[in-house]
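Beneath this line is the structure, given in structure tokens, with notes to follow.
Excluded from the complex is one protein chain; the other protein chains are retained at their positions.
Moving on, here comes chain A:
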């Protein structure tokens, strides 16, 4: 196995294409990949479907890395050094066992696409400077444990794609309405009953846009609008009638609907 890996690494070293593809190779420790540390010019590393449990801080020594894919591993923690990687544009750590993002992660200077799908993250596991990631254009956070989103979300001004599918969200902050570049929003499978009227600012109903909101316990007036079509939902939440209704709904402070998603079978939870 190790010799096979070494051959793959050596091939990359000799070629002009500094991209390393080690998908489904049973790798447990990145540092044990023979010759890996010598690939200083690496721009892309794909390590999906392995058994990696931790990412070494020395990953940050690969100054040219732009794309890191670690989908479907067993990573519980990421190194704080990630935020110092000057060219990192895409980080995919989906389907792991993350319960937090490292301190200072928001300092990543170039990060455009962050995929943390299928982990154990919640609003309490985001570092304080997370919303400084204003270069972010796509954020995949489906299959996590978010219940509320902080109002600072409105600072991710460049966000075009936001996936919050299958979390435990009970409400969206009104600052969502500030994400004016958003053209793709997935909020299916949450505990949402209302949408903030400010989301009426968003343009999510064209042919170039995607808005997915199934599987939420919407209040009747919103559910009715979903029946006739998404454009009706947005027309409705822009209306004064709805603003009044929303104000009353928020003032009433009704208890959020109970959790319905059974996450006990998620592999990110199951202890080995």
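Note that a contact is a pair of C-beta atoms (placed from the backbone, for glycine too) under 8 Å apart; a residue touches a chain by one contact, two chains touch by 3 or more; residues count from 1.
Definition applied: contacts and distances are computed from a predicted model.
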- [ ] Assign the chain not included in the display its UniProt protein name, restricting the answer to "LIM domain-containing protein", "Roadblock/LAMTOR2 domain-containing protein", "ER membrane protein complex subunit 3" or "Trafficking protein particle complex subunit 2-like protein".
- [x] "LIM domain-containing protein"
TODO: Check the options A:71, A:131 or A:234 and report the residue that touches the missing chain.
DONE: A:71
Task: Among A:9, A:27, A:48 or A:195, residue touching the chain not depicted - done: A:48
Open item on the list: If the hidden chain were put back, which residues of chain A would touch it?
Closed with: 21, 23-24, 44, 46, 48-49, 67, 69, 71-72, 89-90, 92, 94-95, 112, 117-118, 137-138, 140, 142-143, 161, 163, 165-166, 183-184, 186, 188-189, 207-210, 214-215, 265-267
